[in-house]
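Before I ask anything, let me first share the structure, which is written out below as structure tokens.
The complex is shown incomplete by one protein chain, all other protein chains being positioned as in the whole.
The block that comes next holds subunit A.
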């Protein structure tokens, strides 16, 4: 089977099911699977946009075996006469419910049709609870910034769903919880920014406690509970005018900031109060706690740095030398808040705009565990912040909000497979069962995860283990299956369930290796390995991750390369692997694994986006896209290498976080001479415009909005391009503080060409 058809197959499956597997033909034994080097794994986008898939308005039919409960799907065998179906996961025979009495071969329910391998159900379960948006706003901002932020918040009231509940907490030295009323008299409850309070204490102080009403499992809070919190959370359509005025009247924190000091910012307490406020009153309904901050927390629990300006906020060097005294404690504090929020089903966004760091390293778990956003900018008065923030509220082709809440993903596998874990913006639900592997990769030990904030791009990396014993016969029917069941609250507040059921052929790795090879998805594999690398990097330190990555790459080349022993020049990789080494080359140099070129906050920001995006965007982050525009033909992709920089070309580079348009030397001179203004050089004008038009497409849609660099040969901003295409100068000292273990590694600070040469040498060496 040729590569071209596999590419089509892979693309069709991604389009329909939101799934990209590292391997599309599966090695049938555990031993052989480990020899493949890249684990059997997939990127899964639970809410993959499917404009052509209308949801069905009934409950899914489940397998009756209590330890199974898989959903009826196209892989199930059906006896239409007896009205029975056989579960393809556990083989239990199940009776169809009475509503299915009329089905037949010619009259199948949607969920049995092959084209509905992904299907969405709308289920009616209890009263629909409104969404909640709780703004937590730092008022220790410069006047201009505060004004810009206030305007953005006022604007957002016009973008929220009309029935949503909204609330406001402001903080600086103290924390104020604002009562929202239509009376025009604004009252607030003030908390000291230094004293940590339990959720119960917070609720008591806000007057939110009353005799406990027994809350039934899975049911939302009863209406009378809502009236208590309504002093602080009101429907937008009722409170918009008063809240607009209230926001307009917000002042900078009145406490003066002495010379040489930072403002006292009680972010930790502010977040704690926000989490506690929602926890007591509205658990398990869709909510966003939206933190807007312009500097680091400097007092109270969760403080990241003291208020003395002469003590800088921790850098990676400080952390490496164990010289970051607040780091452990602050991280632990925010992790506890994040976990509580995740249990409650509420997500936390962080909008951090400042020239210096704001403590994203310590606070990132708040967003990473809950599926909330992190947006990082220089100031609230920038287009980057304003438009990125607007895009939180984008709507789809149906005019419905893209954000969704309370995602709970359950995975089921056929018996030859088990689940090792997931990597993405989620928490484990600790659900044990027959599908759960003892080997953990990512968040393991469970077959269920919770993603509180979820949208159409949210993508998890899922890792599996083949458990079939070596030399066991290839299973009957020859296919393994996986089912993904995602329950969530749609932005319309409807409860929905999306079910995706996929299958792939087993193959004996001894006799059919060429089929397995041909079905390798190098793009998916690169991203899945990269997520594993980032996961390791966040839990271990140092060059171990790079060494591990190098080892895997060498092993992969040894296994799948064609070569003569000890003859590097003979080394070849088949087409389905041809881009993989380059991905690994760029991954090793990327900000996800090389932290010393960035601040800890920047690294946290890049990694946050990396482990949640879909495949296409993730790949752009690993290996930026470079397109060349010229007079000689249509725009074309070129090697991400300095040899692609030519005087008469314009280059467009997309790193996901930046869009760079670079004008070659001659182009720059022509532009300066003004040829684009002359009628007879209309084609030059069009050439200049072409990359701008293509960049505009991306600028208008991407979340977060990227930075935009328009530069030319000799320009100071050209460094953004040059640092990506050339071997970095600063990589030299990165291996200095690691120890050589004697294991074969690839050297750093080299060009792609040299990297490839080293790789080939190591792969063919009989000594490895």
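The criterion applied here is as follows: a residue touches a chain if its C-beta (ideal position, glycine included) is under 8 Å from a C-beta of that chain, and two chains touch if they have at least 3 such contacts; residues count from 1.
Throughout what follows, contacts and distances are computed from a predicted model.
**Student:** I want to check something: the complex is missing a chain, and I'd like its UniProt protein name from "Steroid receptor RNA activator 1", "Polyglutamylase complex subunit TTLL1", "Isocitrate dehydrogenase [NAD] subunit, mitochondrial" or "Probable glutathione S-transferase".
**Tutor:** In UniProt, the chain that is not shown appears as "Steroid receptor RNA activator 1".
**Student:** Please pick, from A:100, A:548 or A:684, the residue that touches the omitted chain in the full complex.
**Tutor:** From the options A:100, A:548 or A:684, the contact with the absent chain belongs to A:684.
**Student:** For the chain that's not shown, point to the residue among A:108, A:186 or A:382 touching it.
**Tutor:** A:382
**Student:** Can you work out which residue in A:199, A:336, A:474 or A:699 touches the chain that's missing from view?
**Tutor:** Reading the full complex, the residue touching the unseen chain is A:699.
**Student:** If I consider the whole complex, including the chain that's not displayed, which of A:248, A:312 or A:434 touches that chain?
**Tutor:** Touching the chain that is not displayed is residue A:248.
**Student:** Spell out, residue by residue, where the missing chain touches subunit A.
**Tutor:** 49, 51, 144, 150-152, 154-155, 157-159, 162, 182, 237, 240-241, 244, 248, 377-379, 381-387, 390-391, 394-397, 456, 571-573, 575, 578-579, 581-582, 616-617, 619-620, 623, 625, 627-640, 646-649, 652, 654, 658-659, 665-666, 669-670, 673, 675, 680-684, 686-687, 689-690, 693-694, 696-701, 705-709, 717, 752-753, 756, 760
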